[in-house]
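Can you keep this structure in mind? I'll have questions shortly.
Left out: one protein chain. Kept in place: all the others.
What follows is chain A.
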């Protein structure tokens, strides 16, 4: 889902830059396209591809066999702010992926309790604990300054990526 989002935004920006350079300003209208059959799925292959629990189950299993990766109240009936939360979540996921490069064992879980932003991550023991501590403090400090709210990181380390099955 995130990768397809990236591809579509790149396409849009390329097209719009071409249009703008040709001195004709036209807006592009498009509906949200949701490739239901291909979203967030890893296709079955030869049997040598390791896959985690999160990757193994498809989006229609959310709520039944999977939990939610991002927990906030803006998608409930009568609540607003969904778009802002989505943008924040995307930024946080990219930030975590970049800061702890190669250390993330699985997707980052983001929880919001009132004002508090709680980021839960599972890491591979690739760095020394002191380096992990430093990166946690750095992330918490920067993100709390960006979003003007307390940010806490809950981290769990694992020796290697937890494999659920091989596809």
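Here, a residue touches a chain if its C-beta (ideal position, glycine included) is under 8 Å from a C-beta of that chain, and two chains touch if they have at least 3 such contacts; residues count from 1.
The criterion applied here is as follows: contacts and distances are computed from a predicted model.
Note on the omitted subunit: UniProt lists it as "Small ribosomal subunit protein uS10m", one of the names in "Small ribosomal subunit protein uS10m", "BING4 C-terminal domain-containing protein", "CCR4-NOT transcription complex subunit 10" or "dihydrolipoyl dehydrogenase".
From the options A:49, A:111 or A:126, the residue with contact to the unseen chain in the full assembly is A:111. As for the chain not pictured, it touches chain A at residues 8, 31-37, 53-54, 63, 66-69, 71-73, 75-79, 106-107, 109, 111-114, 118, 120, 122, 125, 129, 132-133, 136, 140, 152-160, 162, 164.
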